[in-house]
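Note that one protein chain of the assembly has been removed; the remaining protein chains are unaltered in position.
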Amino acid sequence: MDNATTVGAVAHGHAHEHPHEELPFWRKYIFSVDHKTIGIQYAFTGLLFLLFGFCLMMIMRFQLAYPGHPIPLIGNWFGPDKAPGGIMLPEFYNQLGAMHGTIMVFLGVVPLAVGGFGNFVVPLQIGAPDMAFPKLNMASYWVYFLGGVTMVASFFVPNGAAQSGWTSYPPLSVIVQGGGQTMWLIGMVFLITSSLLGSVNFIVTIVQLRAKGLTFMRLPFFVWAQLVTAFLLLLAFPPLEAAGVLQLMDRLAGTSFFMPSGLVISGKVLTVAGGGNPILWQHLFWFLAHPEVYVLVLPAMGIVSEVIANNTRKPLWGYRALVYSIVFLGFMSFIVWAHHMFMTGMGTTMSAFFQTTTMIISIPSVVILTALLLSLWGASIRFTTPMLFALAFLPMFGIGGLTGLPLGLAPPDIHLHDTYYVIGHFHYVVAPGTIFALFAGIYYWFPKATGRKMNDLLGQIHFWGSFICINTVFMPMFIQGLGGMNRRMYDGGMLYGHNANLLKWNVVIGFAAWGLGLFQIPFIINFFSSIKWGTLVDRNPWQATTLEWSAPSPPGHGNFLTEPIVYRGPYEYSMPGAATDFTPQFEPERA
Amino acid sequence: MLNAFCIQRFALQTIMNIPYTVEERPDTGLANGRLGIWLFLASEVMLFGALFSTYIILRVGALEWPHGELSITLGAINTVILISSSVTMVMAWASLKMREWGKHRLYLALTFVLALVFLINKYFEYSAHLAGGEGPWHSTFLAIYFTLTGLHGLHIVCGMIVMGYFLGPGAKMWKTSPEQFVNRIEYTGLYWHFVDLVWIFLFPVLYLL
Partner (left out) sequence: MHSDPAAIKKSVRGYFMIGAALLVFTGITVAANRFHFVVPVAITVALIIAAMKGSMVAAVFMHLNHEKRWIYGALLLTVVFFIVLMFVPLLTVLDHIGTPLDTLRAAGERAGH
């Protein structure tokens, strides 16, 4: 590292700084270029959006449990165009549905998992002073913020927010009147741009800024997960950005990219040029959206691996298998997308192709899950709060993954497509799956970010309550789906006779959702009170082995007091002959 | 404890600089910006790829596909302009490597002007269609034509903004940190050549086929 060339030229906002001058508040906390501050910004914003998306779902679940009943307490907040007399209109239900999905995926989970955890932890775990492009990092956050504002604002325009599902299929999404859908598309363009800039940053950081001695096969698995995730975001998002522009043009410029010829709406032939193809949108959308679901899960697998290694006091089983699997998984995720399109009239050859690739992609997922399970064998398990969440991830993701198999095969998909079975499947992977892993990460890295530990009792209450309630929410959905109850029906399925025996589950799910919401209160209280009053801890309270635990808690600007050097692999716990049950990566060899 | 915190901050400020912003990392052989710009270009390949894929699907699904609606002459002229601008762009970088500041400025300004001429030509092309009421709404061919060339044109505008910056206020870095400046011109060049590359495919696909 040559100081002479870089001192005058470091253009990352420090060239004109004097070493002991404090930055003004707005440059330290608002427009910061420090990855830790940006990570915390992403995390807070992401958590707020998760809460907002959760609230949208609660309103939906009330309608599903008691269709046509006025929404209690807040029913009059929505106005006559959304819920006259407090009774939800179908259009409003659709808005809630579309925005719940969009917000949870693009504004909640990914910003928290990648923007939050990735930004905060990755430079620390690889021994870097910051991300490779700190100003780009800041720009990524603010573009995401803009996208989020656009999405939320879309509720308040005439006709309300987007209401064609988070999948925004044309022709419906093109013909729906009002600014909401258009704002959704604009918001997506912002979010995609933010992700693209971020992914460049992550890849360059991980490739270029690893500390001395940190070879690729000594990287913590969390960093591998973020590396693969960044490639997924880099290469899969652009087609959706293009598709978003095309749909915007269909809506605003009257083009017919997705509008077929001769479309008749409410008895009138649509006056567009025609010649477009709605399936084209589906291809471009799912080309992203399938890798996107791996973006949702890979960081979670990374977090769970870190927490399990630390709390079993053993190296992870099969590190190499984990690495090869996650890379293979990332690659395969690009060639399975049309398993979301089995019902679009594809011929049997292409259908077979996608079924095959989908079956193949389950292999690396199983390898990863198995390796993590095997890591528990013979371990001295510490049931800390992060470990509880990490352990729960394994069977929850297992259920989610296994229930995906019949969906990935075309014949059973005929019966299950667009039913609650699908909703149950994907929520299991993301909600008790990824979100639990994210909770594990929060409890695990909170001491590094704040220098204090979160309260363990509140953590246990949070865990057990959430675990029981979340399973009660999503398990019945498999029953409903197998019974043929369709998704996206604002009356909870009342209209169809075959749903008659399944309707009672809506009430059960509604109560469980309330319980789930209530059990987040101990977490919220714990989180904020621990920032001020949590037990003070030293830099390595979990006795962990990875690099981030050698930095002060919280790390200052530049992270490390001395240049970090790596001497060994990431999970050297209980090494024979060692004095303690953990040998950190950064500890020099003893003579 | 406050003292320790202050001392810690002071120490950290002096250590804090991002390695490999200018010099190359030995094992990868890359500076950060070079890897960064190539990754960005990779994402751009996928962006235009989606539009090319759209073109393919729309054309295959079309009963008839128009021919002769675009001026091949203007398209060919624009191709020549962009190729020339690629030459001037790489020369702008090469001049810097040979420490010929004047030549660098000339070549960079030439690239900027050529880009402007390209855009002016496109303006004439677009207005010819729009004057006849034939915008992107008129047919799927025009829709994909306007979108592909429009997005490409937007990339040209962005390239011009960057070039304008390096012709203007950004040129100061040549005095303060020459190596980093040369790198930035190189990365701008990579971006610009990519824009040229896209047009090399756009021209035959839209104008000739």
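As written, the chain order gives the labels A and B, with residue 1 at the start of each chain.
The working rule: a residue touches a chain if its C-beta (ideal position, glycine included) is under 8 Å from a C-beta of that chain, and two chains touch if they have at least 3 such contacts.
Keep in mind the model is a prediction, meaning the values are calculated, not measured.
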| item | value |
| --- | --- |
| Sole residue of B:Ile18, B:Ala31 or B:Leu142 that reaches the chain not shown, by the stated touch rule | B:Ala31 |
| Contact partner of the left-out chain, one of A:Gln177, A:Ser266 or A:Thr348 | A:Thr348 |
| Residues of chain B (touch criterion as defined above) contacting the omitted chain | 24, 28-31, 34-35, 38-39, 42, 45-46, 49-50, 52-53, 56-57, 60-61, 63, 72, 76, 79-80, 83-84, 86-87, 89-91, 94, 97-99, 179, 182-183, 186, 189-190, 193-194, 196-197, 200-201, 203-205, 208-209 |
| For chain A, residues in touch with the removed chain | 207, 231, 235, 239, 277, 279-280, 283-284, 287, 331, 334-335, 338, 341, 344-351 |
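Note that in this section only the chains that are shown with their structure count from here on.
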| item | value |
| --- | --- |
| Complex contact set, residues of chain B against chain A | 6, 8-23, 25, 28, 30, 32, 35-36, 39-40, 42-44, 46-51, 53-54, 57-58, 61-63, 135-140, 143-144, 147, 151, 173, 176-177, 179-180 |
| Of chain A, residues touching chain B in the complex | 1-3, 5-12, 14, 17, 19-20, 128-130, 132-134, 196, 199-201, 203-204, 207-209, 234-243, 245-246, 249, 253-257, 272-273, 275-277, 280, 283-284, 287, 552, 556-561, 563 |
